[in-house]
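What follows is a structure written as structure tokens; I'll ask about it next.
In this view, the complex is presented without one of its protein chains, the others remaining in place.
All chains are identified by letter, namely A and B, in their written order; residue positions are counted from 1 within each chain.
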Amino acid sequence: MSDVLSVQGLSVTVRDKTLVQDVDLTVGPGERVGLIGESGSGKSLTALSVIGLLPEDVHAAGSVRLAGVSHELIGADERRMSRVRGLQLAMVFQEPMTALNPTMRVGDQVAEAMLIHRTVPGRRSARLAATELLDRVGLAGAMKTYPHQLSGGQRQRIVVALALANDPALLICDEPTTALDVTVQAMILDLIMQGVAARESALLFITHDLAVVATICQRVLVMYGGRVVEAGPVGEVFTRPRHRYTQGLLAASDLESADARLPTIPGNVPAAGQFPSGCVFRTRCAHATELCAEVPPWEGTPAHGFACHHPAPAMEPTHA
Amino acid sequence: MRRLNPSLVVGAVIVGLIVLTALVSFVWTPYDATLVDPAIRLAKPSWSHWLGTDKFGRDVLSQLMVGSRTTLFVGLVAVGVAAVIGVPVGILAAMSRRWASEVIMRSNDLLLAFPALLLAIMFGAVFGASTLTAMVAIGIATVPSFARVIRSGALQVMRTEYVLAARAAGRTPFPIALRHVLPNVTSLITVQASVSFAIAVLAEAALSFLGYGTPPPTPSWGRMLQESQEFLFSAPRLAVFPGVAIAIAVLGFNLLGDGLRDRFDPKLEDRR
Partner (left out) sequence: MILRLVERTAVLLVSLAVASVLVFGFMAVLPGDPARVALGVNASDEAVAQLRQQFGLDRSLATQYVDWLGGLLQGDFGTSYVSKVAIGPQIADRFQVTLWLVVTAMIVALVLAAPAGTVMAARHRRISGLALSALSQLGVAVPAFLAGILLIMVFAVKLGWLPANGWTPPAEDPGMFLKQLVLPALSLGLVQGAVLTRYVRSAVLDVLREDYLRTARAKGLRPFPALWRHGLRNAAVPVVTVLGLQLATLLIGAVVVERVFVIPGLGSLLLDGVSNRDLLLVQDVVMVLVVAVLVVNFLVDLLYVALDPRLRVSR
């Protein structure tokens, strides 16, 4: 079966700075793929390039194709992109408190998602469908409320509902639970999982939370410095990381570690566009040598591999 | 790299030129601005009178130059009055208890119902129209906007950690206001002063136009406009010259204010 989403050689630039470089990424039908990395790694920009909503002076190049859409998404004009957005391709954003229009009733905002693409015959049926959607996200009777009357978790459920309104082929979630209380996070994740399962939608899930990726995703891509440094099935990557960055990331967030002091990755994430040439991680990597001044080649298959000159041994356990 | 802010540059140049003109007019004008010469009434612009003469034969350029003094003087005093009252009121409102602050701001809002022109006409009715009543009225009418802006700035300063630290250390309000709040709102004061200056120039022109500003024979742009009205058919230039002067002055102070605001608070600037 062909992929739902296929990203080839994506790069994102703002003026003279390159923020994302050479990103390849595929999501199969019904597949759930995680995109992890620290803030500034370029994961959100990657998602925004796919849906074509980058800020004004930020530009994407490369190729983004979506199954069922005959044209290239990068560089497509607004008229064509607007037909894809919300219909085949939907997105849930990080900040639920500001993602909804404060002066419009919640029900109208959900119904609008269907009316725009005429997936329902008229206003009345849109309203009915919206009521049902809200019901399914556990907010029966919220049709006539305004966003300010709802909590952050409730608002995020609305956002999920309107993203799923037209049964998109691909749902992109950009840190959908980061802004929420821990107690609410699980509920939102559950909702997203159920939603994509019921619609057989594919999921691209962006987060910095490894535990979330482990529970939700089948496959994961690790980003650092605007590049994908490692990719593979979640089980493989999380138990036997090969890239030194992935290794550090896992060690730093190992919740089961008995040691009270968590190991950290030395140094800080460089500012956007300030990453070193060659291997982007070499300035913070304990294993870096002169060789790392060259961009490491991709080892393995596109679906499972890494880009590191000095990878962790294949059978080494996660941490000593 | 920081790009040069065009509003700031253009505004500063305009304001600088007006100040320069006013200064030059103290030592030199082509003619005595109040010199009446019936022989050359309503003369067209020529080499001897660059901008022509008015209905009394007075040199228009000289009047414009001396008029810039009136404009700047009225603006300066009015903005001074507004700042001297508005800044303490704004800081007081920010630092005082809720109900006190509420009372101050409500009174402030009430004062907004008396715009500069209305206040100046009332002053004129009671005390007789003069430059002084105009300046004071414009100044008082500008207090509310000053107080409002300073209050919101001061409120932000009050929430900063150094003020909290100072309060925790037991400093009394007055030293805090003087040492922490005031220095941190100076940029706001500068911006507001520039914007208020523009408003004062407009108000002065309107008042002189109505005959409630600077009394004759002291030249004033607004009165030049008013006197030109009977010659709109025969000598429209008499209206155009002071009109352009007023518009340029207001533009200059507005641009200066905008430019300063962008300079002090780059977050507000939409990088054009």
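FYI, a residue touches a chain if its C-beta (ideal position, glycine included) is under 8 Å from a C-beta of that chain, and two chains touch if they have at least 3 such contacts.
Note that this is a predicted model, so its numbers are computed, not measured.
In the full complex, the chain left out of view touches A, B. Which of A:I36, A:A113, A:V228 or A:L250 touches the hidden chain is settled by the complete complex: it is A:A113. For the options A:D24, A:E38 or A:E95, the residue in contact with the chain missing from this view is A:E95. When you scan B:L35, B:V84, B:L110 or B:L178 for touch with the missing chain, the hit is B:L110.
Of the candidate positions A:D16, A:E56 or A:E290, contact with the unshown chain belongs to A:E56.
Where subunit A meets the chain that is not shown, the touching residues are 51, 53, 56, 78-79, 82-87, 90-91, 93, 95, 98-104, 112-113, 116-117, 146, 148-149, 159, 162-163. Counting over the whole complex, subunit B has residues 106-107, 109-110, 112-115, 117-118, 121-122, 124-127, 198, 202, 205-206, 209-210, 212, 225, 228-229, 232-233, 236, 239-240, 243, 246-248, 250-251, 254-255, 270, 272 touching the chain that is not drawn.
Simple rule for what comes next: only the chains that are shown with their structure count from here on.
The mean-CA centres of subunit A and subunit B are about 54 angstrom from one another, to the nearest whole unit.
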